[in-house]
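Of the protein chains in this complex, one is absent; all others appear in place.
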Amino acid sequence: MALSYDDVIAKYEPVLGLEVHVELNTESKMFCSCSTTFGGEPNTQTCPVCLALPGALPVVNAKAIESTIKIGLALNCQIAPHSRFARKNYFYPDMPKNFQISQYDEPICFDGFVDVEIETDEGPKQFRIEIERVHMEEDTGKSLHVGGATGRIHGAEYSLLDYNRAGIPLVEIVTKIVPGTGKYAPEVAKAYVAELRDILRGLKVSDVKMEQGSLRCDANVSLRLIGSDVLGTRSETKNVNSLRSVERAIRGEMIRHAELLNDGKKVKQETRHFQEDTGLTRSGRSKEQAEDYRYFPEPDLVPVAPAAAWIEELRAQQPERPSLRRKRLKEQWAVPDKEMAAMINADALDIVEETVLLGADPTKARTWWLGEISRIANEKELALTELSITPKDVAAIVALVAAGELTDKLARQVVDGVIAGEGTPSEVVAKRGIKVVNDDGALMAAIEKVCAEQAETADKVRNGHVPAAGALIGAVMKETKGQADAARVRELLLGHLGQASN
Amino acid sequence: MSSLSRDEVAKLAALARIEMSEAELVNLSSQFGSILDAVARVQELNLEGVKATSHPQPMENIFREDVVQPSLTPDQALSGAPAQEEQRFRVPQILGEAE
Partner (left out) sequence: MIKNTAAQMSASLAKGEITSVELTKLHLDRIADVDPKVKAFLHVDGESALNQAAAVDADRASGKKLGPLAGIPLALKDVLAQQGVPTTAGSKILQGWKPPYDSTVVAKLKAAGVVILGKTNMDEFAMGSSTENSGYGPTFNPWDLTRTPGGSSGGSAAAVSAFEAPLAIGSDTGGSIRQPAALTGIVGVRPTYGAVSRYGLIAYSSSLDQAGPFGRTVLDTAMLHEVIAGHDPRDATSINAPVPAVVAAAKSGDVKGLKIGVIKQLQGDGYQSGVQARFNESLEILASLGAEIVQVDCPSFEYALAAYYLIAPSECSSNLARFDAMRYGLRTGESDGASAESVMNSTREAGFGREVKRRIILGTYALSSGYYDAYYGSAQKIRTLIIEDYKKAFTQADVLVSPTSPITAFKIGEKSEDPIAMYLADVATIPVNLAGICGMSLPAGLAEEDNLPVGFQIMAPAMQDQRLYQVGAALEAALVSKWGGHLISKAPALGGAK
């Protein structure tokens, strides 16, 4: 029978385990010199090594090691003085060697933690997620299933393989089991993945784009009766590809498990696949016959033994922790809670900070990025960073407005121009001939013309009905193609009609 | 005397993705007793405290710089393919899910 989430948490305690795979943003692959650029034509980024041609040998990418150590340090891990690669043996057509070079009993980083904070009924509460290990491995190729109704693997007649992604460096971050989150399990998991994403972005080691698969989460969920210390059977939900899905998948699995347990059935230990459309998971490969991966030390690679001095150097270069940074910026910029949340949700923190560092007023910088520019980005379905406008451009626009050379309205035209690729703000100003009309003579001519055309309204103002001036000011602005400073127009107009401007 | 049953050989053959005839399974199973006896000699010595050697030379930290080099052309990459379509390797239907 269908249970509500409240029914589930009244009886059971969820235990989580999260495995996050991160594609590193190195230029070349993990074990060969092929490019890692996303979206290339099929099989254009392959070589004897990543195609596993007979005789080819892997060589480790130094940058990938450095990035992994940086990640380990940011997750408060120990860095192993000596670690090794191992072969994980299993056959699968998108894995050319039919083994994956990974790490087994000697991962490069181990025993760390990440603290996350979520809103609870009792206010903000911190949860500590303990990290078991961070290790290096390689990605697989991509298969395209042809025939059958859905393009899915089941019912396909054959498959087409592209190995451009085979051998992209992957880092796997594995938590220890996470008990004690109770009804907040889905939120804690989401907050953990979000925190990881921010940490990785801060380290500049990955693009962390969940929608492109450069950050993927596998969620292990099991339930136990409240008060029991016996772990339940877990299911493993694979490749959950957005923060929202992490939350939905875990909530869904908790309900599914509880329904099975309440009906006296057993939870099967298996891999499940999250369905974005329904928010449910479906059964994948059963793990009853556990694969025997026959791990053994990779004989083609020698051990990794990072020097202590190097580790300390990398530790010294660690960027500020995202949670501390958010706190600091909020105070420095005096941002209200709601605005801060909006900025974080819009992934605009970096870009706003960069703009502020280039001299822009924090409130102005935030308003531009979250207002006009976000609106255009939404229209174009692009991320802020994908637009051609840069923090430098925005800082320049803010400066032009502050100097009185642009009005806010004109500045919007400049933003449009920069995004349209017309050049820097000053180039757009020059090309479009945008400038504030501050020649009083020209303004007076426009004012006189408007007052003559709208004599009736002008008389009202003359007779002391100042609010009527709005229509005239609007007409003057239109007459001057918006290039006039509205405040100056008002001043001159009221003077012209014999009214004090204040 | 060590031994490996026909069923054990069949399980290993499945793990190693080799389809074996009944005769082959039985034959291998009959040979494995003496082979396992021969290799099981490694267990005769007391190896407690002995380190395992997986690399004959004591080397560590061999890396390459993160620099892109030219890949094969797609024609070269696909030159050995038993079947291809749309610049991809064409393979029979894949039954199981990936890892």
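Order of writing sets the labels: A and B. Residues in every chain begin at 1.
Keep in mind that, in the parts below, a contact is a pair of C-beta atoms (placed from the backbone, for glycine too) under 8 Å apart; a residue touches a chain by one contact, two chains touch by 3 or more.
Predicted model, so just to flag it, every value in this text is computed and none were measured.
Take subunit A: the residues that touch the chain left off the picture are 48, 51-60, 87, 89, 91, 93, 96-99, 159, 161, 292, 294-296, 299-302. Residues of subunit B that touch the chain left out of the display are 4, 8-9, 12-13, 15-20, 24, 28, 31-32, 34-35, 38-45, 47, 50-57, 59, 62, 64, 72, 76-77, 79-83, 89, 91-96.
Everything that follows uses one rule, which is that only the chains that are shown with their structure count from here on.
With centres set at the average Cα position, the gap from subunit A to subunit B is 39 Å. In the complex of the two chains, the subunit A residues touching subunit B come out as 26-28, 33-35, 41-48, 51, 53, 59-65, 82, 84, 90-94, 100, 140, 143-147, 153, 156-163, 271, 273, 284-285, 292, 294, 296-297, 299, 301-306.
If you check the complex, the residues on subunit B that touch subunit A are 15, 17, 54-55, 59-69, 71-74, 77-78, 80, 85-94, 96-99.
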